[in-house]
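Complex shown without one protein chain; remaining protein chains in place.
Moving on to subunit A:
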Amino acid sequence: MTSPRLFVLEDLFKFNNIVMDPLAEVYSLPFLLPKILEHPELVLAADAPDNSLMGFILGTRVEDATESFGDAKTMTWNHGHISALAVAQDYRKLGLGTRLLTTVRDMMDRQKDFYIDLFVREKNTIAIGLYESLGYVKYRWIPKFYADDHGYEMRLPLSSDVDRKSLEGIIIKKIYSFGNKLYYLLMFYIFGIIAIVIGGILVE
């Protein structure tokens, strides 16, 4: 029963059944409002048959580069970004997340955006599975991206990106990610040793 429609600001007063999930961020108004006001067509919500909110997606557009040519025409390259995607607990496993993501993707594609990226918690395996099923690729691993979790940047090339340039460097980034993980494991190990030693001294 997916019925994506434009998100309206009054939805902010009744999205609590969605955002009280600990994985859904409650963004501040300074974060939310500029995105909603600049590209409102990329911010969608879905209503349940009883008119309660089922989910929403906060998409926006990031300007990557601007060049001016001799004839004074300006060319801009953009990519799409998904800042938030959340679905109410009672309306999960119904394809709603997929519907919201594909709707926004189609709009971004129509606007010739190059690719879409998003950030996701490492622990949020269900969300990662959803994104991967839609073609998103883990582009890089970001340590301590969230206050209580690491994160991934995931990317999805769009049709403008014929040569998949947005995924360039992914091998290097995977190596760096692996290195970062190794580094973190090493630090945990060292701190563990230190704790044991100090603990031992204190016990004596």
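Definition applied: a residue touches a chain if its C-beta (ideal position, glycine included) is under 8 Å from a C-beta of that chain, and two chains touch if they have at least 3 such contacts; residues count from 1.
The working rule: contacts and distances are computed from a predicted model.
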Hidden subunit of the complex - UniProt protein name among "Phagocyte signaling-impaired protein", "RNA polymerase III subunit G", "U6 snRNA-associated Sm-like protein LSm3" or "Vacuolar ATPase assembly integral membrane protein VMA21": "Phagocyte signaling-impaired protein"
Have a look at A:Asp64, A:Asp90, A:Glu132 or A:Glu168 and name the one touching the chain we're not showing. A:Asp90
When the complex is taken as a whole, what residues of subunit A touch the one chain not shown? 1-3, 5-6, 8-10, 12-17, 19-23, 26-30, 33-34, 36-38, 40-41, 47-50, 52, 89-94, 107, 110, 123-126
